Each structure stands twice: as structure tokens, then as C-alpha cells.
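Note that one protein chain of the assembly has been removed; the remaining protein chains are unaltered in position.
Order of writing sets the chain letters: A and B. Residues in each chain are counted from 1.
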Amino acid sequence: MRRVALGFILVMLAAACGGGGGGGNGGGGTPKNGGTATIALESELHTLDPMDSSLLVEREVFYNMYDSLFTIDSSLAIKPGLVKTWDTSDPLNYKFTLQSGVKYHDGTPFNGASVKANIERYKTGATSRRKSDLSSVKSVEVTDDTHVIFHLGKPDSTLLATLVDRAGMMLSLDAVSKGGQNFSLAPAGAGSGPFEFVEWKRNDHLTLKKNPSYWRSGLPYLDGVTYRAIPDVNAILAALKTGDIDIARVIASKDVASLKTDSNFIYKDVPAIGFNGFELNAGTSPFNDPAKRQAVALAIDRYAILKDIQFNIGVVAYGPIPPSSWAFDSSEKIYDHADASKAKSTATGFTFTYKTTSDPVNQQLAQLMQSELSAAGITMQIQTEEFATYQQECANHQFQACGVSWSGRIDPDGNIYAWWHTGGSFNDSLYSNPQVDQWLEDARTTADQAKRKQDYDNAQKQIVQDAPYVFTTFGVSAQISDTKIHGFTLYPDLMIRMAEVWKS
Amino acid sequence: MSNAPAIVAAGTPIRRRPIALLELAQRNRGVLVGLVFVGALFLIALVSPIISPHDPIATEPDNAYLPPLSPGHVLGTDELGRDQISRVLWGARVSLPVALVAVAVGLVGGGVLGLLSGYAGGLTDLLLMRVVDALLAFPALILAIALVAALGPSLRNAMIAIGIVAIPVYARLVRAVVLQLKQMEFVMATRSLGASPIRLIVRHLIPNLMNPILVQISLSAGFAILAEAVLSFLGLGAQPPTPDWGQMITTGRTFLPNDPWLAIVPGIAISITVYSFNLLGDSLRDALDPRLRS
Partner (left out) sequence: MSYILRRLVLMLPVAFLVTVGVFMLIHLSPGDPALIILGEDRNPEAIAQVHQELGLDKPLYAQYLIWVGHIIHGDWGRSITTHEPVWNAITDRLPATLELGIAALLWSLVVAIPLGTIAAVRRGSAADRIATGVSVAGVSVPNFFIGIVLIYVLSVSARIFPFGGYVPITQDPWESLRHVILPAIALGTAGTAINMRFTRSSMIEVLNHDYIRTARAKGASWRRVVFVHALKNALIPVVTIVGLQIGGIIEGAVVTETVFTWPGVGRLAVESIFNRDYTVVQGVVLLAAFSYMLANLAVDLVYGWLDPRISYA
């Protein structure tokens, strides 16, 4: 059995081609109360505390247990969460009005003081992984129970999107201190979300039960949600078919077509927010020569990858920003269909090594690219590594080419800044272009969305042209369930939000 | 899976006079059948490039998922249109060397340890045997997995890891024989006459070791092939496109609902191969064990 490698290949494995934004809500009828749903998780969680969380599957559970300050709708627009209304006209002082009367599962009230305490915990906690998320927040001022002001050290147009995610999740600090050292294993009473924590048997299951006094009245419909850890996409499909689970987050792309035709199951998808492809190391030979990077980008046939590896689930990618985002630029097609002769005239006759993991889909992809590149006179050697080794070598720039995908972030900044800003934390390729840096910084500090889009268009065009990364495809966010599941809304961020889901 | 069959073999009593394999085969039908099977496997491995109808790694996407008995593809084709029978035949060229190398690593490593330990005795023996105990106490499969994780996933490293796991069995076996020899009068006599240790090893030790080692080799060859399949199943063994049976099961199982033969055929190939080695080892042990001879 192969592990599904954290977030990196999930998007690859996830499934089918959808139209534009907007995930319809699945199925008509009047919502019914009661019943429980079982969801498969393709990898085991490490923690239930948003403070030290770093896995996609953790966020997936969090969204049903905790409430964030902000939420998104199915087209990624920022919507109210625990913050009811907001005023961001002053770029250094964001004024938030909070929902009133919200209580955590342990009965303690959610209020301004709680927001301040949570943000401070994230900013200073010894094991906090949220420090860089919140680096622009200087302090939180509590005006009264329902009003807070976020004081920023520098303008940050990505902050609201960041507060949709873990950095904006509010916890009862009473519950946190009661949980002590074991809080991240059993966060009883800590959330204010639609479901409450019951128990977590690691490697087996995680159980949540209905929060009867949820502040969004009438919700949730289900009595409970159970997550089962099944770390293998084939086993997930088997469990779906045997009825041991109701909802799967991912299945293998090759199995989507047959599931679609099976009347016992529902398969639907929308474009997700991540990208797939591989890094080329601009810091070392041979890819310190831009022409060689461009030759590789020219020789790769994205349409063949989409068809043969992803079974036409998703769309081809030209840059880092996917069609689900407001910053998507559909005109960006510098490298479209593979062009071996153009690649040959750019650079040919060189050899490089491509690092990947032993996952069968990754292996198939590597072999396909190998044959595409050989048509352009480029020799690609495949080096298969165990996941931890591969991850370390890619992060430490010890590679020529490395297959790394990105699960994506709500704000386009999250798909581009860390990857290609000089010294960015995901800039494994050691790419550096002062002009790109400038555009990315501008986009970060400008509130005007039209201006930001212009910056991202410019930066994207330059990055794609310079090819420190070869973009191949964009994945999808999918509903994979049996037909008893209704009220399912597809969100591009791959998260399954269960508050409005009901079961017949 | 465990290394357990080896425990059985270690208890085999030592016979002074080695029995010729052919003589045994004539007397014991199991030995004969085992020898024929194992011989046939080696023959297949040897001639598979000649008898395979297709290149085992040549892909033909338009001909993917052909069922068995399709024209030109007796056992059908896999998800990339590769010819299944060619891959299975070539698989013997992967599995048998795995068995040989892993056994060789175990035999040489364990042999040296056992020889040193048994010959030197005293403190050296005590210490070396604790190392062997530690290796035995280390859960075998977890050790193999950790070793491959440390060395990097590849067929070569899988062979090394499996060989290391087999070391304690051979160390104990060799040591036991050495100790028994040391007790024997004729050895004491030769030693007092100043015979070199090399001569002792060649003249007395090796002949006495032949029988138990033969049994152990064929049993641990079977174990090695199974262990390699497990490592491949976990993504730590042979890497695609190598036509490796364990790898083929792993890939093939994702197609079980519609195209079951993709996993079943290599599964049967592994089973037959391991069965042959086990049959040979078991029959040899019976044939060499006076208590069980009918």
C-alpha cells in the first residue's frame, strides 16, 4: 500500500472536469434532520489544534468543528463568519463587528476578548505554525464584546483570506487550557462550529456530534459526522462501494468514469485552487540556463498528461493561478501544445534527473514526460525516492527537477509569493527576478483588486516565460458520495463543509 | 510473513557425511519435484528474453486492458498495453536474483559472524551472539522497511535489507555446527597437530554445514522473494517500469474489479516460485532428518 503523500498529490488524484465556478447544491427536496455521515480521510491527522496544524485533512475536519472569523462562498468570495461586518478602508486598522450570542461548545462565550486571546496565542504559541500567517498583524484591540480592531504593521490585502483558514479559527481558551498537553488530541468543547468533538481513535476514526445550539439556526441537519482514516485511494473506493463510508474526498482519477455511470453514487466537481507540475532548479546546472528550462516547458504535452494520467479530470495549466480565482488570466498560453521542434531549437541534447515518489500515478506521469522529452532530444532520468527523502532534497534545493504540486490558497498571493519571490519559503527552484518581486509585493499591499490583478498578470507572465516551474494541470474539488447525501456544496478549496448536508 | 521456517531448520541434526543431492532426489520424490520446479524457474529466467513474445516494458496505450487469450497476448495486456506474459516471464529475472543476492548477503554475513563466534568462543562469542540476538529481536519486516527507507527505495537496497534480516539465522546455524565440531575428538586431534584453521574449515566445517545450509538456503530464498514482494507493495522495492511481480500486484490490484488478471497472474507467479523453494527446502529437511524418514 502506498501512502498518499500529504497534500502534494491529492489534487492530482482528485477528479473531473467542471465548468466555471459555483458548485451547485446537490439534490433537491426538503432537508431532513438526523442520521450520521461517514467520510474517508486519505491521510491520518496529526493534530486537532489549528495552531500547530499543517495538513489539508486537518483543515477538512476543522471547518466542521471550529468557526473562522470569515468564510468563503463557492466562488471564493469572502463572506461573514464569526465576523458579521467589516470595514477595511483604513489599510492599517481593520474594524470588525462580531456575531453576538455565540457560545463555544463548552458554554463559554465568544467575544472580542476571545478574538484577541486567540490571535495572540497563534502569534506567540511555542509550537505555533501560524506565526508567518499573522506576521502582518501587530495587535488586536478590543473595543467591546462585539467590536475589535486589527492593527497591522503593514498593509496586507491577503489578511481576510488568511482569516478564513486556521489563523482565523476561534477556540475556547478555557477548553485549550483544560486540555493541557493533550489538547491537540482531544479538543473537547473548544469549537463553536456545527459539530462538537467526541473522540479520536488515531489510525481508525474521529467522531463529531451535532452542536444542538449552533448559532446558525436550524443547522446542522446531521446528528454526527465520522471520519475514517483510509490511507489509500483504492481502499477508499472499495469502502465507498461496500457502504462503509458515505463520502470520499478523493479517489483515483481512473475510477471516476465508472463511478459517474454508477447510479448508486454521485460524482461532481469544480475547479480547485491548486496547481500541478514540477520545479526546475535555476540555481544549478543544467537549469541555470533559462533556455534549457524553456525547452523542457515547450516539450511537455499538458494535454497528454491531462488525458493519459488524469483521465481528463481537471484542465491544463498555464500558470499558477487557477480558473477558480478572480486573478485567473485566460490569455496566458506561452507553452500550449507540446512543440518538440521549437523545444529543439531552444535547447536540446542535455540530460537531467527528475525526482518523484513511488506512487503509481507519479511514476506513470514521469514515464510519460520522459518519452515526451526524448522527442525533443532531452534525456530525463527518473529518480524514485521515499517520500521523506524526496521532500527534504526538494526543499533543500538538492535536485534538478522535482515533481511538487500545490493544494492552493484562497487568495492568489498564496499560490505565487512563497513560490517565486526571491527567498520565498517554497522557492525551491531558487528563482529570483527583482521585477517579479516588485509586482508580488505591490499586489500584497494594494487593496484595489483590479490593480492587484494587473500585478499578478504581469508576474505570472514573467514566471511562466522564465519557467522555474513547468505547470501541467489544475485539479478539481469533487463531491464523491452515495446518493443518500444531499445539500452538498462544492467549494474550490477542497474542503467538505458538513453544516448544510443532510441524509435521506 | 515471518522468518519462522528458519527456526525449524536450525534444529536439524547434523550428519557427518553429506548426501549428494542427486542421490536424495532419487530417493525422495519431494526433493525431485522441488529440484525440477526450481530448475525450471531458473531456466525461465535464463531464456525469458528469447521466449517472451514482446518487450516487457514497451507500452502500447491503444492495446491496454486486453483480456487473456487475446490474439498476440496470451495473458492479455496491462493498463499501459504491456504484454502480461512477457512481464511475468521477465519477472523471474527480477525475483530469482533477489533470492540469490539476499541469501548470499545473509549467508556471508551470518557465516562470518557464526564462524568467528563459534571458533573464538569466550567473550567474543558472548558479545557476537548478543549482536545476533539483537538482530533477531528486531522485528524482521520493520527492520527491512526501515533499512530500505534509510538506503532509498530500489531493488538493490531491498535485496541488501532482506539479506541483513536473514543474517542471524545463518549465524546461529554456522555457530552451532562449529561448536559441535569443536567437541569432536578428531577435530581436537587435528588441531593439536597444528592444522591451520583454513584447512579445518575446508575439510570439516563446510562438508558438515552443507546439509543444514542447503535446507536453509531454499527456505530463505522463498522468504526473500516474499519479503521483496512486500517491500514492492509498500513502494520500497523494484521501481516501475521494472517487471517485478510484487510491483505488478500493487499496480494490478487497483484494477481488480474489472481486470482481475492484472494482479492475479503475478500473484500466482510469486506463489509458484516461493512454493517451489519451500517444497525443495521442506523435502530436503525431511529427507535429511532420520526421525522423519519413512
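Definition applied: a contact is a pair of C-beta atoms (placed from the backbone, for glycine too) under 8 Å apart; a residue touches a chain by one contact, two chains touch by 3 or more.
For clarity, every value in this text was computed on a predicted model and none was experimentally measured.
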Of A:78, A:173, A:395 or A:430, the residue that touches the missing chain is A:395
Specify the residue from the set B:145, B:178 or B:217 that touches the hidden chain.
B:145
From the listed residues A:72, A:175 or A:230, report the one that touches the chain absent from this view.
A:230
Give me the chain A residues in contact with the hidden chain, please.
1, 3, 6-7, 44-47, 54-56, 126-127, 129, 131-132, 181-182, 184-185, 201-204, 228-232, 235, 238-239, 241-242, 244, 386-389, 391-393, 395, 406-407, 418, 425-426
What is the set of chain B residues that contact the non-displayed chain in the whole complex?
1-2, 4-5, 7-8, 127, 130-131, 133-134, 136-143, 145-147, 149-150, 152, 222, 226, 229-230, 233-234, 246, 249, 253, 256-257, 260, 263-264, 267, 270-272, 274-275, 278-279, 282, 291-292, 294
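What we mean here is this: only the chains that are shown with their structure count from here on.
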Expressed in whole Å, how far the mean CA point of chain A lies from that of chain B is 46
Of all residues in chain B, those that touch chain A in their complex:
59, 61, 79-80, 148-149, 152-154, 233-236, 239-241, 250-251, 253-254, 258
With touch defined as at the start, can you tell me which chain A residues reach chain B in the complex?
1-3, 234, 252, 254-255, 258, 308, 357-360, 363-364, 367, 382, 384-386, 388-389
